[in-house]
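One protein chain omitted, others in place.
In this document, chain identifiers A, B and C correspond to the written order of the chains, with residue numbering beginning at 1 in each.
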Amino acid sequence: MSPVHTPHLLPAHACLIVQGKDTPGIVAAVSAMITRIGGNIVAFDQYSDDARGGAYFQRVVFHRPNFAADRPQIEQEVARTLADFELAWELTDQSVPKRMAILASKQDHCLLDLLWRHRRGDLPVTIPMVVSNHTTTAEDVRSFGVPFFHVPSVTGPDKAASEAEILKLLVGNVDFVVLARYMQILSGDFLSQLGVPVINIHHSFLPAFIGAEPYKKAKERGVKLIGATSHYVTDDLDEGPIIEQDTVRVTHAESATELARRGADVERQVLSRAVLWHAQDRVLRDGNHTIVF
Amino acid sequence: MSPVHTPHLLPAHACLIVQGKDTPGIVAAVSAMITRIGGNIVAFDQYSDDARGGAYFQRVVFHRPNFAADRPQIEQEVARTLADFELAWELTDQSVPKRMAILASKQDHCLLDLLWRHRRGDLPVTIPMVVSNHTTTAEDVRSFGVPFFHVPSVTGPDKAASEAEILKLLVGNVDFVVLARYMQILSGDFLSQLGVPVINIHHSFLPAFIGAEPYKKAKERGVKLIGATSHYVTDDLDEGPIIEQDTVRVTHAESATELARRGADVERQVLSRAVLWHAQDRVLRDGNHTIVF
Amino acid sequence: MSPVHTPHLLPAHACLIVQGKDTPGIVAAVSAMITRIGGNIVAFDQYSDDARGGAYFQRVVFHRPNFAADRPQIEQEVARTLADFELAWELTDQSVPKRMAILASKQDHCLLDLLWRHRRGDLPVTIPMVVSNHTTTAEDVRSFGVPFFHVPSVTGPDKAASEAEILKLLVGNVDFVVLARYMQILSGDFLSQLGVPVINIHHSFLPAFIGAEPYKKAKERGVKLIGATSHYVTDDLDEGPIIEQDTVRVTHAESATELARRGADVERQVLSRAVLWHAQDRVLRDGNHTIVF
Partner (left out) sequence: MSPVHTPHLLPAHACLIVQGKDTPGIVAAVSAMITRIGGNIVAFDQYSDDARGGAYFQRVVFHRPNFAADRPQIEQEVARTLADFELAWELTDQSVPKRMAILASKQDHCLLDLLWRHRRGDLPVTIPMVVSNHTTTAEDVRSFGVPFFHVPSVTGPDKAASEAEILKLLVGNVDFVVLARYMQILSGDFLSQLGVPVINIHHSFLPAFIGAEPYKKAKERGVKLIGATSHYVTDDLDEGPIIEQDTVRVTHAESATELARRGADVERQVLSRAVLWHAQDRVLRDGNHTIVF
């Protein structure tokens, strides 16, 4: 069984993420603990920056009958095992889908691609809602059986009210948020009150063409490849930790509009991979970097 | 430290390859053993086909002071630890380069690429010899400080004598052999007497265009991509376990000669990756498949 | 203006395709003729296999006010101009969309991708109908405003009747047909009565893995890349002229099911490019080859 590469939920499987100070013996301690609690490791990934005193990152998926029922005792066992190390850890139930909200604007390519991948069983999430500052995609979204909420975007002093309305919809109801070409900048206040990870798709190969209109800038610079970047959103626009990127070849004969059309295919591919990996607890954050297992 | 991704030799590091019947507890047993012998895991990869009774594959690189000197005791410890499992294992010293022979014919692109990568320190091997059925590359090879031996190819009854001459050069002196566009078919007898792995580069995306003149066949079929495949050599021509493949886009306007020119770049890239991974003990064989960690 | 790279219809533009025996003076004759009739060349592509007596292929897009109204006289002028050459030619109106029917089965990824690209204006075609041997996609298809017809597939003696029913729907109503993972083999009789080009998507990098279950075969062979191929359908299964191909990297850890999931993304990309290029008269057939301008 290779749970690592299936997009499906895994009954009676848990994922243990561990990260912190690298110290000899972590693998031995964790794997002995999993054997002790009656678990069987089915996927194991680790990465260390430097063997003596560097940073350590680990993702273990294990099968454990009755994991959900016995979770409290298992968490105690993990805490006990890792008490001697300087490590943060998180234990997730791989049979439980994460709840993903999508924020979108007028463009539908990333939005519909995620909805369609979810429907065919390729994303292990639930989608409790789509929120948009436009109504153009409402009918499409609802045809997938997903609730659609319209929150018009406002600028100036009422922006806070608009963000508050979105927060009211999201907080407590979702585990992460995807900006599927959402053309509004979210305030730092919004992000901190939201309290869950936010994944964005930027329509360029970052750090090239930060900010607005990257395809226009790409045309002006005369690049021979265009790209897309999916990253976690932070206070610094287009500066958050990169999860995934890709590029596609273009020529002098393609206008900025044509670049945007070509780029749309890259954007939806890159975003869908970032979302899948996040949903599977494969993406560990380390400052402004990601470790993708 | 990430020994996994550096092409350099690693002093006081060992690699333990384990493969066989999947059973719960392997990771725990191996990692506890490594801690017990004073080792520290720096890279860990595993793959299992099915959690209950399937096939299991594991590669662990660990740092252990005085590994070379203490190797006999460590091997005993590994044997003891794995006695209860149905697993084959192999322990290699990551500070010792494998000895790689190259067999070549007239074409120089794969041959020179390997020699050049070795010289700049990108391949953790030694190259005790190049053997060729032509003399065209002799001067180039020797300019890299590598011995060149000429063994003319013969067909008919004397082929065995020619192969025997090559065997005399290779056996005992090399740990693996690379066919860098060597245009002779090696007999089953040769392979079994040689007794070390042989890596070939085939100039097509296998299993398309098996056999001779793949670029000509690719042109005739009108494909829009051409490729290259590096694989371990077995008795079945072009049917051995695939290590690495890649493709490149071509158009209707390119002749078979042009495809060969374009393909040469893919061949040397694909072969160099396969050689690097083999030299680092990253490639595990499972029947006609490979697991590449 | 670069009509070559926009997916949109071009008012008052014509495309002249010319192919046949290569003879000096074709470019001069055609371009002089276009100037003579008041046209302006906006895209020009040509390819010749051999300058003296080989095969010649040319695609010219030109702007000509009132092209539609004056088409009869223009066609006479083309015929007169090319009378001295051994060339076949075809003149199309780039302001008129081709009528494309889609045949599908249960799988929806290629089908929905084409419908969605059409809706957002990225395919210069009309879609008068989708015909399927299953009803699973009916509601989705109709939500795009496209008629859906269900013709159950039958084997044995009634297959001809089933094909006749499909022919009745298609003949006279469509300019080309796309098999969007249509899991039935069309008879030679069907193809000849249909009389318009049929484009298929095969879920492998042809000529590797011809026939059924290519992802299963790919897993068994242990390839490191999987691919997809779009080609014109001929009497020989999976042997028709290739229009477009692409590949994507996979690993040992992915099952045949996972390969199919990963391949679905390549299939819809490859098919959409083949359809776009065909719709723009960019694909010239030369026996079992294509010239893609």
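Just so it is clear, a contact is a pair of C-beta atoms (placed from the backbone, for glycine too) under 8 Å apart; a residue touches a chain by one contact, two chains touch by 3 or more.
None of the values given here were measured: they were computed from a predicted structure.
S.K.: For the chain left out of this view, which of B:S143, B:N173 or B:S187 touches it?
M.R.: B:S143
S.K.: Touching the hidden chain in the complete assembly: which of A:F85, A:F148, A:F176 or A:F205 does that?
M.R.: A:F205
S.K.: Which of B:D108, B:E244, B:E267 or B:D281 touches the chain that is not shown?
M.R.: Once the missing chain is taken into account, the touching residue is B:D108.
S.K.: Of the residues in subunit A, which ones touch the absent chain?
M.R.: 47, 205-209, 221-225, 227, 241-247, 251-253, 288-292
S.K.: Can you name the residues of subunit C that touch the chain not displayed here?
M.R.: Counting only subunit C, the missing chain is touched by 1-2, 24-25, 27-28, 31-32, 34-35, 40-52, 54, 63.
S.K.: Which subunit B residues touch the hidden chain?
M.R.: Where subunit B meets the chain not shown: residues 2, 4-7, 108-109, 112, 116, 120, 122, 143, 251, 253-255, 257-258, 261, 265, 269.
Basically, only the chains that are shown with their structure count from here on.
S.K.: If you fit subunit A onto subunit C using only Cα atoms, how far does it have to rotate, to the nearest 5°?
M.R.: 180
S.K.: Closest chain to the protein's overall Cα mean, using per-chain Cα means, please.
M.R.: Most central by this criterion: A.
S.K.: When subunit B meets its copy subunit C, do both sides use mostly the same residue numbers (more than half shared) or mostly different ones?
M.R.: same
S.K.: In whole angstrom, what separates the CA-based centres of subunit A and subunit C?
M.R.: Once rounded, the distance between the two centres reads 37 Å.
S.K.: Compute the distance, rounded to whole Å, between the mean C-alpha positions of subunit B and subunit C.
M.R.: Roughly 42 Å separates the two chain centres.
S.K.: Find every residue in subunit C that makes contact with two or more other chains and list them.
M.R.: Correct list: 251, 253.
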